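Here the complex is missing a single protein chain, while all its other protein chains stay put.
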Amino acid sequence: MSWWHRLASPTRFMSYSAWVLPIAGWLAAGCIGVGLALGLFASPADYQQGETVRIMYVHVPAAWMALFCYSAMAASSAGYLIWKQPLAELATRATAPVGACFTAIALVSGSLWGQPMWGTWWVWDARLTSALVLFFLYLGYMALAEAFDDPTRGGKAASILALVGFVNVPIVKFSVDWWNTLHQPASVVKLDGPAIDPAMLVPLLLMAAGFTFYAVAVVILRLRAMVLERKIQALQRQLAEAR
Amino acid sequence: MTGAFLAIVGRDLRLAFRRGGDTGSVVAFFVITVTLFPFGVGPEPNLIARIAPGVLWVAALLAATLSLDRLFRADHEDGSLDLLALSPLPLEVLVLAKTLAHWLATGVPLLVATPLLALLLNLPLQGWGVLLAALALGTPSLSLLGAIGAALTLGVRRGGVLVALLVLPLAVPVLIFGVAAVDAALMGLPATTPLMALGGLLLAALVLAPWAAAAGVRLSLES
Partner (left out) sequence: MTDGFFAMGGYAAYVWPAFGVTAVVLAALLLTSRRRLKASEALLRDLESARPRRREVNP
């Protein structure tokens, strides 16, 4: 058995996730706590954007997580379809709501940032638009995974959809970029140039690390619940047959 | 293999035309949706002409999505999909044949109805050729993307709405380049870049969509 087979066995997962969970949880709380403290108190306001730049400390990490979670879902879908690991399918399912929540946060905080900076709540800017499409992809995945009476079939169909969506994300990004330059030539402030002040970069990276640990912790929570639910279903079937 | 492929296309087309409802209702939906827009935005001719490419494309996208539910479902429910899958034809080719038939039965009628609607929306004549070319390149992609959605929702009881939710976000690039081509032609610019992008999307969909849709069909045959 290779290492991932061992990692993916539900019994083993239940034992190692029990001690990974508190570590991830405390790391998330620590990183987000320190990152917030640095971001809200210690970091300077931007000379152009003033205090609104602090929205960046939730917006940018949330947008990163939105993409990261979808990539993780594509990877675990591939793992499920190729190596038939049932835990990989559950992992895709457990990650989807987390990614959808981060995408929603990125959209709402982006809109709250856009209002003072651009003067409107929403612009059909390339990034916002691709994030919106990504949000729809998350919704589609979750709807399809829950639509079947048989959870195995829902899992397989939704895994295929996650891979199709993953192929589509760069195409959407490219076409939306192209469309955007066509309609409003470069009026949007570039937010993440390489020339970012270290006083801003440190809290930004801390928040990103905190969000990642948070995602790991919540995915483990949901995965543990799903493994137990499958076990409960098996037990109930056993009880019904014994009766 | 070509013979079997054409036989399936022919069978699906005969079924579609004998039932008759599919083509008619798709075109009727397309026409009615487009004619609703002037009521929504007002009868001002310049405004309507300005939004015409987008309106026509969005309506065509919705009309193409409307008929997807039946692409595999009828054959799945009466069991003929199981028989077709038993044939030596690879499932990917079978899916491609059924998608081609779907496009011929719904996409081509949309193309035929488009000039009439372009007339109603005061679309300047210089945009017509590019509009038809863009729709001819774009609607097959929509059928292919739709085949993925239709295959994956086989066995779901209320699949129709779900197909739309799955397919419409995937269709965003087709919509963008399709409208951009017509807009470029209306401004007197060359429309080659967006048209080539549409062609590229069609090629990518031709390669990837049958594979994904066949995986979805295979899934529905397992249980």
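Letters A and B name the chains as they come in the text, with residue numbers starting at 1 for each one.
Here, a residue touches a chain if its C-beta (ideal position, glycine included) is under 8 Å from a C-beta of that chain, and two chains touch if they have at least 3 such contacts.
Keep in mind that what you see is a predicted model, and the values were worked out from it rather than measured.
The hidden chain, counted over the whole complex, makes contact with A. Interface note: of A:L27, A:A78 or A:V108, the residue touching the hidden chain in the full complex is A:V108.
Here the missing chain is touched by one residue of A:V20, A:L201 or A:L228, and it is A:L228.
On the side of chain A, the interface with the absent chain consists of residues 40-41, 45, 50-52, 54-55, 58-59, 62, 97-98, 101, 104-105, 108-109, 112-113, 115-116, 214, 217-218, 221-222, 224-225, 228-229, 231-232, 235-236, 238-239, 242-243, using the contact rule stated above.
As a convention for this text, only the chains that are shown with their structure count from here on.
Against chain B, the residues of chain A that register as touching in their complex are 81, 133, 136-137, 139-140, 143-144, 147-148, 150, 153, 156-158, 160-161, 163-165, 167-168, 171-172, 174-176, 178-179, 182. In the complex of the two chains, the chain B residues touching chain A come out as 148, 152-153, 155-156, 158-159, 162, 165-166, 168-170, 172-173, 176-177, 180, 197, 201, 204, 208, 212, 215-216, 219-220, 222-223.
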